[in-house]
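Below you will find the structure I want to go over with you.
Only one protein chain is missing from this complex, and each of the others stays in its spot.
Each chain carries a letter (A, B and C) given by its place in the written order, and its residues are counted from 1.
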Amino acid sequence: MTETFEPKIVAFVCTYCTYAGADLAGTSRMKYASNVRMVRLPCTGRISPMFILKALQKGADGVLVSGCHPGDCHFAQGNYHARRRWTVFRSLLAFTGIPEERIKFSWISAAEGAKFAELINSITDEIRALGPFEQYQELQKVIETQSTY
Amino acid sequence: MAKIGVFVCHCGENIASMVDTGKLVTAISGHPGVAFSSEYKYFCSDPGQETVKRAIRENNLTGVVVAACSPRMHEQTFRKACAEAGLNPYMLELANIREQCSWVHTDRIEATDKAIEITRALVEKVKRNNDLQPISVPVTRRAMVIGGGVAGIQAAIDIATAGREVVLVEREPSIGGHMSQISETFPTLDCSQCILTPRMVEAVQHPNIRVMTYAEVEEVDGFIGNFTVKVRSKARYVKMETCTGCGDCIQKCPVKKIPSEFECELGNRTAIYTPFAQAVPNVPVIDRSRCTYFKNGKCAICKKTCQIDSIDFEQEDKTEYIEVGAIVVATGFQVQNTSMYGEYGYGRYKDVITGLHFERLASASGPTAGKIKRPSDGKEPETVVFIQCAGSRDASKGVKYCSKICCMYTAKHAMLYAHKVHHGKSQIFYMDIRAAGKGYDEFTRRAIEEDEAGYIRGRVSKLYEENGKLIVRGVDTLLGKPVEVEADMVVLATAMVPQPDAKEFAQRIGIGYDEYGFFNEAHLKLRPVETSTAGIYLAGACQSPKDIPDSVSQASAAAAKVLGLFSKEQLEREPVVATVSDSTCAGCWGCVIACPYNAIDRKEITDRNGNLIKRVASVNPGLCQGCGTCVSFCRSNSIDLAGFTESQIFAEVMGL
Amino acid sequence: MGIQEQYRTDAANLLDSGAVKLVIGYGEGSTPERRRPIFIRSAEEVGRLVLDANCIANLSAYLVPEGLLSDGKSVAVFLKPDGIRSVNILAAEAQLNPEQVVILGFNIDAGLANPLPGRKANEFAPLLASLKSAGLSTDLQREADRLEQMTAVERFEYWKEQFSKCIKCYACRQVCPMCYCRRCIVDVNQPQWVNTSSHTLGNFEWNIIRAYHLAGRCVACGGCDRACPVNIPLRLLNHRMSKEALDTFDHFAGESADQKPVLATFRQDDPETFIL
Partner (left out) sequence: MTRILLHSRVDDCLSAWRSAGFRVLAPSKRNDLTRFDEVHAASDMALDLVLPERTIKDHFFPQTEPLLNYRIKKQAIESDEMLPPQQKRIFFGVRPCDASGLEIDDALFGWDYKDRYWFSRRENSVIITIACTRADDFCMCTSVQLSPDSTKGSDVMLHPLKDGRGWRVVTLTDRGKELAETIASMLQEDASETAPAASVPVKFDLDKVTSWLADPSNFESHLWKEVSQRCIGCGSCTFLCPTCHCFDIQDEGDTYSGIRRKNWDSCSFAMFTMHTSGHNPRNTQSTRWRQRIMHKFNYYQGKFGVNSCSGCGRCTRQCPVDMGITETLQEITNLPR
């Protein structure tokens, strides 16, 4: 195996801040790793924990959830609600052995194109270093095969 | 069966140089459900859009994915194109392969792979898009302005002058608010009454404005364009319709020693009274708690005095329900009670007063007819000490925020004092001088340079009385030395705080408030006059401490918002709103609590005979802003958000 | 008079006076140690009521089936403090009117059932406040600590083994007073968020999402844990969630009947240590 492992990362972002920040990174022609697939949502308040589990089922090695900074939410409070949910869900995932390093959360505003680009690069590097999330992906593989007896 | 059209845009070279668009088209054309795919240099151009439209018509497409730039760029363009081709505009998704792909990646193979994945996922999403129709809400084109201070008056006049009806509700017997208590205004020193009174009269005489004084808003029901407001008009015991405001009753009223609220208790009023001489409407009210007739059934001198029989002791509070389409909240502020500062001696020493007291002393129509006389003995003070930030910017005892107006009014007070007491000496203890505003810094400079206000940078640590003098002890931090000033009067620049019932009021009408009770705007920077409840706007110091120019500007801004809303009979809204599944909702009301817009109500489900079966949540599409916070709260997945449904997101993720 | 006799008398009085239409309590079970939920509708039957240290089930789940309380009449129920907390949450979440619930409260201490004074949920406020300040179970915390000390990989393996046992019988859900949804998330099939098959992946999703849905709502009655026929230590997941709610948001589930759901509210200064 000489080929380096390229992680698959799914990002769930709000359209008003992080998605716009990503657009800004684009219009500013910043360069970043191509590993992230974005799912655009109106607000972080819309991001349900099930999204994260489904991304993992689809073989994501990492997940990013990102939205507006506290106080900046287009919908006034959506990100405050989201923050509580993340706090709780994140601790639950960690407790069940889904490494915290693979599930990332960030605030990226529409003006933070540079932060977006840097974050994508650093997360990609970090998850690349962690390697594939084989433990979870194994669960999916198991269901694709017939039982052994 | 879905028939999706995929249109891959080159955006000149912007996309095509980094994404192999041919490969993308080939890959996507093999995807289940894709009935048509093509690539073109600029799909956003007229011929490009024509291609899309033709493809929709010729292939009977049920959905469209344009793989091009950000939806924030051209979503509207292509929605319009879809609509023109007879496809519901919400059956469109934009795959962002420019801003989030071709522009940010450097490896053509990687970028192409990513573009294919992005596009596929959105094909999966668009397959589950639904036809959506814009929501149209009828608008009652009448506004209510709550609070008849300068902000409320301004908003009411602006709306009314533009031709819309306004109901202006004020809980005091007269409109005018705090501005009517003020003597002169900074930075021009024009007389407050002189500039305000004409506006008060204009408001009350405006054919489109109905002024309801001595009235309280009790309940707000409904939603943008369709509010029903319950207003209780308190009994005045004086007939509004007939009273001419002659004032005979006031003259004759034997109960004369009631400390006047308007005069900050520096003067007295009678039991039947108007708060001040220029009150609008100029119709007195009877203070039931002080009136002898109401106490023991005797007296009734006012009734006997009144030549047109306008006194009516039988009057009762009247409640009415008023339909309005928009509400401007302009309920103003109060000054903080400063007695918690033991070191300032407020409440202990009569001659320690607040800035508002000083306004009354300086006011030509005030209890001293504009002469500066100290409350204890009516003597003209030779030395006055002003203490700034007496409550503001003090997290431990007062409030954390800056009250914004105190630097200016203290400078004004020093000036007025210098103008009225020529030999007087003023000393101002301050932390910083915040004089940002048109003509403001010049104004404070004038106070220092022309009117010889002595500014001492430092805090006051102690204040006590000695030999008839108030000894003010503090520190001059610029000199690094303690200072002691013998004063005849001390004026505290008290903090502006929300009305004492602000939080309860906010809950009653359904808007947000901060830790202090100032009402929350929808967005501090971009939506500063809107609340998070659509159709309710803010003006003046109920939102945060403000001076008169700011209050008036915000009032006009709020009026503009209201007029914008009233510009059409129907309000058209994006159909990205939540809906509840009645059959599965368990009625836990978590969504009701979580909704930032109070857009979710409790709805009763009854059988044919009207018997209650259950209660479920129900989203008011007029209020819902489409954030989806409720959707991800709902444990039973009983709420969904149009445009971003659970099925759509699921398909998008599973299509990655 | 022992607590059992006393509560039998109380139950009889409540039924006789018409104060309640039903008493939900414990009866003899199929072995000497087992107690089973019983439903007493007349004073003559109160002799079947048993109350001793074996009465550990949280009976509050029997209050929520549709129709039971819709006639406005009251129901008496034997509850330990955990059950009283459940009633508070059910009231806070509008599933019942606490005025209709007459509580025959007791706790179990040193192998004995002792009466708790009070009849309506709000009368137990001081007790619940003291439970909050006493904190969560240290026994559970010790068990949880054992897991916390593992590496993520080990912890994942641990739960993978545990969840692989799950047969999706949903006893955990059915026995839980908080699982009153008309339709559980796992029964949503458009879209099928949770894999319903009882393979380890589906089991993982189910057990995680159930624990999440109980965040700030679980009262640690242990019902799910005991009900689980394949002995998955569900208590640990729930404990972890309770700990998060209490430590981070000062939320002690069921403290009062007007408590707001921890996940439907927020504070602007909620801590955030992990957001980049």
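Keep this in mind: a residue touches a chain if its C-beta (ideal position, glycine included) is under 8 Å from a C-beta of that chain, and two chains touch if they have at least 3 such contacts.
From a predicted model like this one, the values you see are computed outputs, not experimental measurements.
Enquirer: Kindly name the visible chains that come into contact with the excluded chain.
Expert: When the entire complex is considered, the left-out chain reaches A, B, C.
Enquirer: Of the residues C:86, C:100 or C:162, which one touches the chain left out of the display?
Expert: C:162
Enquirer: If the hidden chain were put back, which of C:94, C:171, C:220 or C:246 would touch it?
Expert: C:171
Enquirer: Of C:14, C:57, C:104 or C:121, which one is in contact with the hidden chain?
Expert: If we include the chain that is not displayed, C:57 is the one touching it.
Enquirer: Mind listing the subunit B residues that contact the chain we can't see here?
Expert: 30-32, 34, 120, 124, 583, 651, 654-655
Enquirer: Residues of subunit A in contact with the chain that isn't shown?
Expert: Contact residues on subunit A toward the absent chain are 58, 143-149.
Enquirer: When the complex is taken as a whole, what residues of subunit C touch the one chain not shown?
Expert: Spelled out for subunit C, the touching residues are 29-31, 34-39, 57, 61-62, 161-162, 165, 167-171, 173-175, 187, 192, 195-199, 202, 223, 226-227, 229-231, 233.
By our rule, only the chains that are shown with their structure count from here on.
Enquirer: Report which interface contains more C-beta contacts, comparing A-B against B-C.
Expert: Spelling it out, more C-beta pairs touch across A-B than across the other pair.
Enquirer: Could you work out how far the Cα centre of subunit A sits from that of subunit C, in whole Å?
Expert: Here the centre of subunit C sits 34 Å away from the centre of subunit A.
Enquirer: Using mean CA coordinates as chain centres, what's the gap between subunit A and subunit B in Å?
Expert: Subunit A and subunit B have C-alpha centres separated by 36 Å.
Enquirer: So, what's the distance in Å between the C-alpha centres of subunit C and subunit B?
Expert: The separation of the two C-alpha centroids amounts to 43 Å.
Enquirer: Would you pick out the residues of subunit B that each touch at least 2 other chains?
Expert: Each of 594, 633, 646, 650 in subunit B touches at least two other chains.
Enquirer: Which subunit C residues reach two or more other chains?
Expert: Residue numbers touching two or more other chains: 185, 193, 263-265.
Enquirer: Provide the residue numbers of subunit B that touch subunit C in the complex, in ascending order.
Expert: Where subunit B meets subunit C, its residues are 583-591, 593-594, 612, 614-615, 633, 635-638, 646-647, 650-651.
Enquirer: Quick one: in the complex, what on subunit B touches subunit A?
Expert: Interface residues on subunit B, with respect to subunit A: 70-73, 96, 98-101, 103-107, 110-111, 113-114, 117-118, 121, 512, 520, 522-524, 532, 576, 594, 596-597, 625-629, 631-633, 641, 643-644, 646, 649-650, 652-654, 656.
Enquirer: How about subunit C: which of its residues touch subunit B in the complex?
Expert: Per the stated touch rule, the residues are 66, 70, 93-95, 180-185, 188, 190-193, 213, 260-261, 263-265.
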